[in-house]
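All protein chains but one are shown at their positions in the complex.
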Amino acid sequence: MATGEDRATGRAETVARLMRGYQDDTRAIRVSKRYLPSREAIVEILMATLDLMYPGYFGRRGLDQANLEAHVAGQIERLAPMLEREIEQCLCYGREHDAAADAPAPPEGECAPRARRLAEAFLARLPEIRALLVGDVQAAYDGDPAATNLDEIILAYPGVLAVSVYRIAHALHTLGVPMIARIMTEWAHARTGCDIHPGASIGPEFFIDHATGVVIGETTEIGARVKLYQGVTLGALSFPKDASGQIIRGRKRHPTVESDSTLYANATVLGGRTVVGAGSVIGGSVFLAHSVPARSRVSLKEPELRVAPRDGLETADAVFFDI
Amino acid sequence: MATGEDRATGRAETVARLMRGYQDDTRAIRVSKRYLPSREAIVEILMATLDLMYPGYFGRRGLDQANLEAHVAGQIERLAPMLEREIEQCLCYGREHDAAADAPAPPEGECAPRARRLAEAFLARLPEIRALLVGDVQAAYDGDPAATNLDEIILAYPGVLAVSVYRIAHALHTLGVPMIARIMTEWAHARTGCDIHPGASIGPEFFIDHATGVVIGETTEIGARVKLYQGVTLGALSFPKDASGQIIRGRKRHPTVESDSTLYANATVLGGRTVVGAGSVIGGSVFLAHSVPARSRVSLKEPELRVAPRDGLETADAVFFDI
Partner (left out) sequence: MATGEDRATGRAETVARLMRGYQDDTRAIRVSKRYLPSREAIVEILMATLDLMYPGYFGRRGLDQANLEAHVAGQIERLAPMLEREIEQCLCYGREHDAAADAPAPPEGECAPRARRLAEAFLARLPEIRALLVGDVQAAYDGDPAATNLDEIILAYPGVLAVSVYRIAHALHTLGVPMIARIMTEWAHARTGCDIHPGASIGPEFFIDHATGVVIGETTEIGARVKLYQGVTLGALSFPKDASGQIIRGRKRHPTVESDSTLYANATVLGGRTVVGAGSVIGGSVFLAHSVPARSRVSLKEPELRVAPRDGLETADAVFFDI
């Protein structure tokens, strides 16, 4: 049995091997780096923004006509410095990351003026984001017979939460702080199972029912009044590579879904040149990698059906699953 | 660059636009509303109830024959007032919601007597819920060769957590407080990826393995000893609309799955008139929108298989994904 001394030796050896590993391969380690946005702060920003989008639901209770304006003004004043700080971290992070390995970090404050402008620009967009979200909530009510009222949708529908976070994150992505945007959408992905890249472009009155397993890629374009069910993927086909074998980033790899289309559970649509024409219906579990015209109805072929004999249940199971 | 004064003007403008938005469109805002159940309190009620369902696992440790009864009685006494308060909020919320926009809120205490009766009725159902849950845990053990014992299942199986929360929420839904029920099942949905509507009707010894992506709609009926795998949808077909174009709510839209049936990963079964007959096996990724008789075996047709030539890997990839 190991003595205390053996253990100390073993642990010192482990520390030395870990240190050698960090030094031999400097990927996946952040040492002597100054800037990184804070996940906790970003979630706090998101919560305060959601409170402005849906006053009275998530944050402060007891709002009335007398105190609403003061509450809203107070939230904006609270949000602004948090936003500035995280955007500044994000901008300086980008500079530090792109600099030569031995260059000094950008000095404190250098990214502050731009961060301030971006934070104000984001705040100025909140009214239009709110208008879009009200349309999304109404689309959820109109599209789900199980919904009893708008409050239930705002408080409990994961698809509406995922879309709300996406619309907020998309504004930040467009302004040039993609890392904050991505941390927000991954926060929503963890809670809802719905992975919407903040770079995607999505029209008004969008509804995702049930939400789990939905994936919407970075360069997806979605029209107005589109409805998705759980498990739908709007994804990429194989990626072209450059001469050195590196995949090429930044070009349109994900499909376009035109207005008034519905995609049922677990449908998969792939490819940057794939267009689902307006008013189409894509059936459950369909796998589609080419364009279809407007008003298309795409469905799986009928599955095979056999019926087991009365006294043959176990045998039939074996046949079914072992061929 | 914006001065401090410009920023103040910009923010004041944003506040004014948000306020105009809230006033012009009063959807998705809760102002001058008094009643709403508390998500935090509902989760606390759920945790205390789970502790009574599975004593010694989630809440207090160190239970023995000498202290168990006092612990159980104490939990019931702690649960009762929390339940009453949230049910009262829920009942008053419903009245306030249905009242004319300018009607006064229901007075404090008006819903209290009914809330008290419903809370007691819920508590009285706990023993039978516990009996059902023990059967579900056993079904998980009997149905999963990877399970080593019942403790692992109770502590770690997301499908068992989702079904446990469903059975508790279903009792509340049946008693007439659907919003509390829905908040509970969405709490479980966020943790497990498994979305069971509290209105669904599910027989004994029910097991969902892996759980992620499962959706069970509001009017689904499931018999005894049914087993589902991840990604299974029991959903609705297109919804009939009334003369004014509104979808009709409240009628059976989701399928019936009779006893002793198994649905494999990502199978989708849709429609209120669809019945999966007893003892059936629905294969993975099957999409089914009509009834099948008892003892049916339904499977996808064989997929297409091609084999790439030894030296043609890249080409074959391109062919595979770009046609």
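Which chain is which? They are A and B, in the order written, and residues in each are numbered from 1.
Keep in mind that, in the parts below, contacts are C-beta pairs under 8 Å (C-beta built on N, C-alpha and C of every residue); 3 or more make two chains touch, one makes a residue touch a chain.
Only a predicted model underlies this, so the values are computations on that prediction, with no experimental measurement involved.
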item: Omitted-chain contact residue, chosen from A:Val215, A:Leu228, A:Val257 or A:Val275; value: A:Val215
item: Identified contact with the non-displayed chain, of B:Gln230, B:Thr256, B:Ser280 or B:Ser296; value: B:Gln230
item: Residue ranges of chain A at the interface with the undisplayed chain; value: 1-2, 7, 10-15, 17-22, 25, 27-33, 36, 39, 93, 97, 178-179, 182-183, 186, 189-190, 193-195, 197, 199, 212-213, 215, 217-218, 231, 233, 235-236, 239, 246-250, 253, 266, 268, 270, 279, 281, 283, 285-288, 292-301, 317-318, 320-323
item: Sites on chain B contacted by the missing partner chain, in the whole complex; value: 52-57, 61, 63-65, 68-69, 72-73, 76-77, 80, 113, 116-117, 120, 123-124, 126-127, 130-131, 133-134, 137-138, 142-143, 145-152, 154-158, 191-193, 210, 212-213, 229-231, 237-238, 264-266, 270-271, 283-285, 289-290, 299-301, 303-310, 313, 316-317, 319-320
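Everything below uses one rule, namely that only the chains that are shown with their structure count from here on.
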item: Rounded Å distance between chain A and chain B, as computed from the means of their C-alpha atoms; value: 22
